[in-house]
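Heads up, one of the protein chains got dropped from this complex, but the rest are sitting where they should.
Let's turn to chain A:
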């Protein structure tokens, strides 16, 4: 059994998601044997992220300023809004380089089993944005699981009467994979979303 500062560190590390007692112990000993400057950098980074990072007042993506980099970018179009569950999904879509519109981060998906309903997400804020009238298409990029699909269904019910085009990201086969290894659900979705070749 460890005691004092080392025990405290192991306990704190063990509270992080995905870090079990063994991993916490391993990381704690790594920190103990690391260079003092490296530990200071880590400690400063932890403090700074809590002090500086907040959410963008428009899209609710993480940002160090009132408006995030994407909402400040005048070259992007206001006509398309891509709705995602979490800030990390913004990064995933940005990596594609295919989307030049704005985002809206819901903060999760509707999950009654966890007590998360529409009022617990930033749906009201999304509706306020849409009422400004500049949006022509709302792209629903919630996760392709049951909660994500139900959230997309709910949003489509709310938004379609406003005359805005509502689209959902396609589901299908991963690029580079073999057809024979695809599961029947994904392959079925790929068939549904097939496109005509020009």
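Rule of thumb we're sticking to: a residue touches a chain if its C-beta (ideal position, glycine included) is under 8 Å from a C-beta of that chain, and two chains touch if they have at least 3 such contacts; residues count from 1.
Note that in this section contacts and distances are computed from a predicted model.
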{"item": "Hidden chain of the complex, named as in its UniProt record, picked from \"Multisubunit sodium/proton antiporter MrpC subunit\", \"Electron transfer flavoprotein subunit beta\", \"DNA repair protein RecO\" or \"succinate dehydrogenase\"", "value": "\"DNA repair protein RecO\""}
{"item": "From A:113, A:179 or A:196, residue that would touch the chain that is not displayed", "value": "A:113"}
{"item": "Absent-chain contact - pick from A:3, A:184 or A:198", "value": "A:184"}
{"item": "Chain A residues that touch the omitted chain in the full complex", "value": "17-18, 110-115, 117, 145-147, 149-150, 153-154, 157, 174, 177, 181, 183-186"}
